[in-house]
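Below you'll find the structure I mean.
For this depiction, one protein chain was excluded, whereas all remaining protein chains were kept in their positions.
Take a look at subunit A:
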């Protein structure tokens, strides 16, 4: 700071009321040694410059033409839209002869950076149905006017070769991969389910912070982190992509893996853009669109059509269907459906099924509409409905709607209480003309429902825990569904079909101590009845060959392990893993073979199986040979060690004799001469026999 000299004046002795003010001015010849720049640098920087006014101006085209009476409203709207880039220093709305704005405006921002950001973000911003902003920097016009005549090709960015992302499908033995999380969630490992031992493919500490998810076709592994999601793939599980979404909690993949949806409850207060749900393009990592979500959301909020073309979500009394790749609303407006409760897509066609709740005198309805035509393909009115749940069969052939019907409804304050609930299954035959609907009534409480993946059978678990009935039905053309088999009093609360159909596992998970039953539904023979104590999850591998039953550390703190069974219920392996948490099989994409091909292979099964048997035998013998070699080596080392020990032991014998005053106690019989023999009688057994009189 500049030096200041004070010239204090002495007080007058006469006790004058006022003192003279001290003089703070510099002495006459004082030279300031601090420059203005240092002292006032920040103020000087803000000093307006004459040039550069042009660089922070943008031109926005596509602005509505309004008359003077609505000009204020327009300026307010525009200001609000652009204010997030900083202060708008100047705005100019050119007006034509009739007094209306010409449709393009000039906006000046604080600096070039703000202007560039505004252009980047708001170019193509849809103000409303008829107006889309087109933003450009003022200087851009200059640039475009002076484009060189010669075309200079831009240098291409080197292609990031990710390698063969589907390498795992080329495994010559067709072993599947699975991921396991253990050590209480800190370590994640990928294994190849090879015979006889699983082979570790990759293992990393802290690969994820909570859990992992495979993409639907198995190409990527997604891991969760505080800052967002990371995707891994390829032979070495390198990081393929990452998505920054702080506090991400849930993710969802689109069925063809083109897009990934992430949800985070954290909201950045500063930005006005909705941030809870973001949709990204998987390969490029680009943010496609973001949405708001109510908290906490019923995940997944967005449901995808099977070909990734559409995705939809429910709102209050409306169904919003969006299309890709534009990510805009289909037909620019949502479908208005009063009282819509839930919806789902068909797994094979672009058809949406939704249901509407009952409202006073209007009955509930289940409706099927085709997208994008919005044509109603089928509806069905339902009476006395308390709740509905939709289950599509995997091939899209059937839709089953489980309807909870009530016998009595009471209005209590603002809620309705239902009593006397019984269940109906409405089965829509999607492939038949007119989509006929069958109805099946079940009086008991339904615990679980599952379609067999590739056929027209389904199984339900009904009744009250712990002794429930498992019933299998077949859907018929032209008739009501017929009951195929009913199994009584089974201790189970879930059923899991093999992905290839025919086989099913009935499991009593969590609270039911892990009872497992393997059933062949061709003849409903119980192949195996067994248990995995305290099992928490069952996972079929994607080919339907193996079942993994897991005791997860997240559910149960002890005995954490996964057990592998064959599809027939034969125990293959029991693998205990420290603090094991989760096992997930890597999914496979749908096969490229046609149905005819598959039929041919099944016919020639015997030919193929003999080939494989030879291979299997060789593999087993190799494994046991390895083990045997290892054991022989171990035994050899040990015997040598023992030999040296025994030698030492013999050497020390004299010492030992001394310590025990001459008594040889090395073996139990070494001092027999010291033994005294004594005959002792003691009672061994008492026996009474009745003697006939």
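Everything that follows uses one rule, which is that a residue touches a chain if its C-beta (ideal position, glycine included) is under 8 Å from a C-beta of that chain, and two chains touch if they have at least 3 such contacts; residues count from 1.
Keep in mind that, in the parts below, contacts and distances are computed from a predicted model.
Undergrad: Which listed name, "Myotubularin related protein 6", "Eukaryotic translation initiation factor 3 subunit I", "Guanine nucleotide-binding protein G(I)/G(S)/G(T) subunit beta-3-like" or "ER membrane protein complex subunit 1", is the one UniProt assigns to the chain that has been left out?
TA: The chain we cannot see is recorded in UniProt as "Eukaryotic translation initiation factor 3 subunit I".
Undergrad: Among A:92, A:167 or A:533, single out the residue that touches the unshown chain.
TA: A:533
Undergrad: Would you indicate which residue among A:170, A:558, A:605 or A:691 is in contact with the undisplayed chain?
TA: A:558
Undergrad: Per the definition of touch given earlier, which of A:43, A:170, A:605 or A:668 contacts the omitted chain?
TA: A:668
Undergrad: Could you list which residues of subunit A touch the chain missing from the display?
TA: 533-534, 556-559, 576, 624, 627-628, 631-632, 634-635, 638, 641-642, 645-646, 648-649, 652, 655-656, 659-660, 663, 665-666, 668, 682, 684
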